[in-house]
Structure formats: C-alpha cells, structure tokens
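Excluded from the complex is one protein chain; the other protein chains are retained at their positions.
By written order: A, B and C. Residues from 1 in each chain.
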Amino acid sequence: MYKLRVNGLSAWFQNKQVLFDIHLEFPEKKVIAIIGPSGCGKTTFLRCLNRMHELTPGARVEGKVILDGKDIYSEMDAMEVRRKIGMVFQKPNPFPHMSIYDNVVAGLKLMGIRDRKILDGIVERKLKEVGLWDEVCNDLKRSGAQLSGGQQQRLCIARALATEPEVLLMDEPTSSLDPASSARVEALIRVLKNNTTIVIVTHNIQQAARISDFTAFIYNGKLIEYGETKEIFESPKDPLTEKYITGRFG
Amino acid sequence: MNLRKIKNALIRITSTIVVVLITIPLLWIIFDVFIKGISVIGLEFLISLPAPIGEGGGIANAILGTLIINAMACAIGLPLGIATGIYLSEYSNDSTFSTFIRTIIYTLSGVPSIILGLFAFALIVIRIGHYTAIAAAFALSIIVIPIVAKATEEGMRAVSIEIREGAFALGLPKWIVVTKIILGVAKSSIITSSLLAFARISGETAPLLFTALFSYYWPRGINEPMASLQVLIYNYAMSGFEAWVIRAWGASLLLLLLVLFINILVRRISTR
Amino acid sequence: MGVSIEEYEDKINSTIMEMTELIENIKDHVLHLLRDKKKGLLPLATELCKVAQIKEEKVMEFCIEALIRLQPFASDLRKLTTSMKVAYDISRICRYLRNILEVAEEFDISKCDTSEVLSLFENALSMIISSIRSYLQKDFETSRNVIKADELIDQKYRKILRKLASEDVEHTCILFNGLAARIIERMADHACYIANETAYLLTGNRTL
Partner (left out) sequence: MKNISKIIFLENFFKLILKIATLIIIVIFLLMFYSLFERSMPSLMENGFYILFGSSWDPNIKLFGGAPAILGTIISSAIAIAFAFPISLSIAIFYTEYCPLRVRPIISEIMNLLAAIPSVIYGIWGLWTISPIIKLNFQEPIIASIGFIPLFSGPAYGLSIFLASLILTIMITPIIASISMDIFLKTPILLKEAMFALGATKWEVLRHVVIPFARRGILAATILGLGRALGETMAVTMVIGNSYIWPFQSISLFSPATTITSKIASEFPESVIDLMHNSSLMSLALILLLFSISISFITKFIEKGVKYR
C-alpha cells in the first residue's frame, strides 16, 4: 500500500518549468531519499508534496499528489495538507520570539488548543521523541533561538511532529549541522520511520545511502531513476545516476 | 605631494571643529533647561493647578493633559499604523495600490504638524463648535501613523523567509502566521517605533494650539479643551511674566527629560 | 582528494596479476605431475600458495582502505567487492592446485592413467586463465564463455567418475583420479565465480 503517490507532477517558476512530469510512489513507513545535483529541482519537488511551492510568488503546479487516495491539490485544503505532511527545513528555524515549549506546540496552540494538560503531554512526548527532553526539560521557557544548531533542528522536528503528521518532509535537514549533530538527526530519522513516512532531500549521497530505504534521483527536473536504495547505490540502471553517485558529473 | 597632504589635514581639522561646534547647542540647551528649570521643580509644582495670571502655581493639569492626549493619539494611530504596515508587508503583493499607499504615508510624514492641527480644527473643532482634546489626539495620531506604519512594514519584511515557511509548514492559516509569528518576531521594532512616536508627539505643540487649546483646570472630559505641557511652555514663555517664564523652563525640563529618556531607551533596545 | 578509486584499482589489479603469475607457476608443477608423474613438488607449491595468500590479504586491505576512504558507490563499489571476491577465488584456486600435489604424495600413481584428468585439468586451466583475463580486461564476452564452458567441465567430470566406477583399475588410481577430478571441478567452479563477478562488475546484475 502506498502512502503517497505522485502522478504526472510538473512545476513552474513564472514561465520556467522546473519539474517535468514526475511519477513516483512512496511506500508507508519508509525513508525515501531524493538526491540530485544543486538546482535540479529536488527541493521544489519536496515543496510540491505539501503545497509549500505555491507560496512562492509566480509558482505553478500541475499533476496530482495523492495522499491515502485523496489528491492534495484538488480534494484537500492547503492547511490540512500541511498538517498531515509536515516539513523540516535546511536551516533550523525555531520561532525566535517563542519559548522552547511554545515552539513545540506552536501548530496546536495557535490553532486554538489551549488545554494545558494536553499541551504539556505533547511537549514532553515530542521532545523525548527527538531526544531533546533531557537537555532542555529544566528550562522550557527559554527562547528556542538560544539552543545550539543541532538542538534547534531537533526542536524544529519536534515542532513538525507535534501535529502528528503522517508524512514528514525533510529538506537537507543536516546540511547546516556538525557531524555529531547530523548523526543524532540521522538516528532520529531511523526511529521516526516506525510511525511516519519520511521523504528527505539530501545532497549528501552517503547520507542517503545510510538512512533511506528508497532513493529517487532527479536531474534537470526529471526523475531519472527510482528504486530501492541498495539497488540504486550498488548497481544503478541509468548512466546518469551512475555518474552522479560516483561523483563523475560533468 | 605636500599640497595634497595639507589639503587632507585641513579638511580633517575643519570637520573636527564643526563636529565639536555642533555639540555646543545640544549641551547648552540641556544645561540651560536644567539649570533654569530645576529651581522651580518641586512637589507643589508637579501636583497643583496653575495660579492666576503671572503668579505661578503648578502644571499638574498640563502633565495629565499631555498624557491623556498622547494616549488617545496612540489609541487611534497605533492600530491604524500597524494595520497599514501589516497590509503593505504581507498582503499588498507590491501592486500599484500599495505604491499609492506608500506614497501617501511618505507624504503624510512630511506634512508640517501645524497643518495637521488646522486639518483637525477644520474637520472636528468647527463641526463640534468648541475646542476639544479629541481633535488634538486626531491631529497627533496622523503623526503617529506614518512612523509606526513604516517601522511595522520594515520590521515584518525583515522576518526571514525561513521563519515564514516554518510557520506555513505547520498548516497555520495566513492570518495566524502574520499575527502570531511574523508580527511576534517584528514586535520589538514596532514597540521601539511606538515609543519614538510617543516621544515625538509629546513634543509637538503646533497641532494642539487650535485643537486642545489650553485650560487652567483639571481635564473634565476628553471632549473639552485640555491643557498640555507643550502649549503651557509656549503660552508661559511668550507671556513675559517672570513667574510664568520660569515655570515654562520647569515644564521644558520635564518634557526634555521625557523625550530624551525615551530616545536613549530606544537606542539601547535597538542596538542590543 | 588524496586518493582516487583508479589508484586503488591499479594497485589491486597489479596484485591480482601477481597472483595470476603464481597460479601459472604452480599449474606447471601440476602439469608435470599429471603428465610425467613427477613428485616432490609439494614444498615449493606450498611456499607459492603462502605467497598467494599474503597477496590476497593485501588485496583485501586495499579494498577495505578504499571503502573507508572513498565510500564508493555503484561501479566503484562493485570494483572493490568484485576484486575482493576475485582475489579470494584465485587464492582458493592456488590452494586447490596445491591440493592436487598433496593428494599425489599420498599415492603411488606411477602406473595410473591420468590422461583424462589431465584433459579435464587443461580445460579448467583455460577457464581459469580466461576468467581472470575477462576480469582484468573487463571483457563481458569472455566471462560469458567461461560460464558456458563450465557445463563441459561438469560433463567431463561426471564421465570420469562413471568410468572410474565401472572400469577395473587399481584402487589407488581410482582414488587419485577421483579426488583430482573432484578438485579440478571445484577449481573450474571458482573460475566460474570469477566470471560471474566480472559480469556483475560490468552490468550490475548477478544473475546471468
């Protein structure tokens, strides 16, 4: 059973087409890595999966993205989509004016859930899930901006998880982190896989090989190859993929 | 070769002298106001009403009046200014309409305050039939609007795209993202601009001359003429009575301390 | 980057070539034995086998080092995994060659007819040589031919066994010929493995 199906997805910035007719299927509770050279459209592709692309002025999308049988573009509201398909960004972006506590439950509190007991429970559970609880449980009132880069990114993951998304999109989540913090985030991804389908864009192919079950290679806005990670990294079918992952591009 | 160096040295010396010279009036004003004003300041001065012509008395009603008028001006100007700033930053899509509004705000910020006073007079005082603090607050609010609108727009535009996207990715509707996240992050620049606007209108006198006018009594209601520190300074200073002139200096000291305090405070906040 | 996959490939392949030379060397002794019934070559072959084993370990070390330092993928990764397996196969073939000499020491084979085993051996030998050549030269056709040739070896092997079972010859000869044929058949299998690995290296597919 597929969690998310991408059907003939194309995307534009103004008149420039950046994604060309992409077809893909993401199995449930797996980690799917999207790899490709810079500017190939992999981040745009990710942003099309939870309708973040349309926030960019002049951006346009065609095709279908089907979540559990419902097209997120024609049958769902953008806000509903983004709650079910969470997102973590390249640069940690905790809300600087909010405490750690408020950051975690921002998505719930600002939508009107004010029951202190429920929120307390969620904060503790989510921070434990991302392994931040022991580090910050004594000063949840501190500003999220005061944490280290790695902690900030885990806080952002906790924030994305607080709305219980079924799919989590991650846009190069470790690219601004040091190796130790990256390793923690990677370990976290392996744990999150138990409940969530994770789509991760990464420019680090070793990372893609380490953490993903499936890998898609996108080049110049086209899906070149998609398959099990082991297959892709051991014996890719397409010479372009081969060239990219062996580092012999251009 | 030597000539070039001499020229350079000359410019250095001249510009240094000019900078030293320009600090003289600043220090002079502050010292002057302080020395002449301090003698009259006391509890009596701060809590009692003005005495009959030329006899002294206090300025309590003027202090209260300035605060009331400022509060009303902020109550009108801040929401309008902030709302316009939000609109320009988040909802305008840089259309011709937003350029139009920006031009209006820019132009409003350049309109002499005395004209705003006349506008309030023509619009409100004439229609109501008597001088009123409401008209004064309305005139001053037009000074507040451009200051706050500009700071709000700039403060909100400065909020990074990452923060915005982080908020949208949580599935929050735009108006929540705007009010709770972007406005929250830009809060400090809006607060500082509001403080600066408050300091600015505390010193504005011309708009009050034809609106709130003046009163020798405690404020009785907002729809009445009302005393203010600024007009008191003007009236007393121009009266020529020694007892009043000295009280004008005392009021000036209070006003100067308030304005300088807010300005220095704001600099501290914004450079931190 | 300090090192490239190509540098490792060169070092690994030249070591494998050295191992191939060792095979050529030992195989001459085996040919001597099977043709001329010449004995006493075991100590020398043992020495050569030890050298081959050391070279195999060297290849392993190169591969592990390259895996750690380069974290290669796709064809680069397959180059390393393949050469590890090929080195193992060659070293194994060395030991099989030595095994034949070792078995011969146990028996008196001067009166045995070894012609059919010799022919089997020559066939296997050519498979081994071609498989290694196909690997070193990245020659897909040759590797396919090697794998096809394995059927011939199997047929011959079974023929020898049937013959040994039915004919009335001296026990020692039956034992020696049977054991030698068995070992040669295994050698051919390893040649096949090498050919298979080569095919995998070149196509990324293990099932031909």
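The rule we apply is simple: contacts are C-beta pairs under 8 Å (C-beta built on N, C-alpha and C of every residue); 3 or more make two chains touch, one makes a residue touch a chain.
All values reported here derive from a predicted model rather than from experimental measurement.
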In the full complex, displayed partners of the excluded chain: A, B
Which of B:113, B:194 or B:215 touches the chain that is not shown? B:113
Option from B:60, B:191, B:222 or B:256 whose C-beta touches the chain left out: B:256
Residues in chain A touching the chain absent from view: 77, 79-80, 111-112
Residues of chain B (touch criterion as defined above) contacting the omitted chain: 4-5, 7-8, 11-12, 14-16, 18-19, 21-23, 25-26, 28-29, 32-33, 79-80, 83-84, 86-88, 91, 100-101, 103-108, 110-116, 118-119, 122-123, 126, 142, 145, 149, 173-175, 178-179, 199, 202-206, 209-210, 213, 230, 233-234, 237-238, 245, 248-249, 252, 255-256, 259-260, 263-264, 267
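The criterion applied here is as follows: only the chains that are shown with their structure count from here on.
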Quick one: which chain's Cα centre is the longest way from chain B's? C
Comparing each chain's Cα average against the average over all protein Cα atoms, the nearest is chain A
How many Å are there between the centre of chain A and the centre of chain B, using C-alpha atoms for each centre? 48
Find the geometric centre of each of chain B and chain C from their Cα atoms only, then give the gap between the two centres in Å, rounded to an integer. 94
Chain B partner, complex, touching residues on chain A are 50, 52, 55, 57, 79-84, 86-87, 89, 91, 93-98, 106-107, 110-111, 156, 159-160, 163
If you look only at chain C, which of its residues touch chain A in the complex? 5, 71-78, 200, 203-205
Tell me, which parts of chain A touch chain C in their complex? 205-206, 209, 233-237, 241-242, 245-246
